[in-house]
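Removed: one protein chain of the complex. Kept in place: all other protein chains.
Coming up: chain A.
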Amino acid sequence: MRRNMGEIYITAYQRDKGETLTLQHRSRLGKMHSFGNRLNTLLTFSGLLLAVLCILTTTISSNFNEEGPPVNAHAEVLKVNRLRKQLSGNDEVILTLNVSMDLRSAFTWNMKQAFVFVAAEYETAKNSVNQVSLWDHIILDKGHANIQTQVTTKYSLIDQGSNLRGKEIKFVLHWYVMPKIGKTIEKQMVMSDFRLPEAYT
């Protein structure tokens, strides 16, 4: 069978080029589809196919989720535990927050985890952007995506300088959806504004 295929190939070749082939060519053509060759082709092709499918499914599905349904989140300050000037001259604030969010709508099949954090964002004379993460949390499954909690800031709000007295800050919820495979999706949402006290505690 294999030999037959080789010979058919040779006759076609001869007809095209009008050349006669030596015995050596003929034997080499007969060996063309060895087991190794077949395995190699099969593996390469299936690998390629898998990669293409993987890329297609992940990009298409993450594009579907690009907009995403709205997410409900809310944050309010329960207490300002501390507002002081550190020895270094920087202002430091420690807050107790009431945070609630419902990220269940953001979960899809291709989601490994959602990293959520609440950041305080404000502007100062020196810096056009100040983003300070106050609290973060990792959500691993949809069952834990509805959160309602009271937290003391995990990382205290430290300014570069002493501009925090009476400063208007925004609480912004950021969430980073890390997929099982593919591209990370990032979203954010302003939750509330808060004015810090005018005097150090």
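Rule of thumb we're sticking to: a residue touches a chain if its C-beta (ideal position, glycine included) is under 8 Å from a C-beta of that chain, and two chains touch if they have at least 3 such contacts; residues count from 1.
The working rule: contacts and distances are computed from a predicted model.
Note on the omitted subunit: UniProt lists it as "Signal peptidase complex catalytic subunit SEC11", one of the names in "V-type proton ATPase subunit", "small monomeric GTPase", "Signal peptidase complex catalytic subunit SEC11" or "Hsp70 protein-domain-containing protein".
If you put the hidden chain back, the residue from A:A75, A:L103, A:A119 or A:M191 that touches it is A:A119.
Of the residues in chain A, those that touch the hidden partner chain are 28, 31-32, 112-113, 115, 117, 119, 125-133, 136, 138, 140, 155, 160, 174, 176, 178-184, 186, 188.
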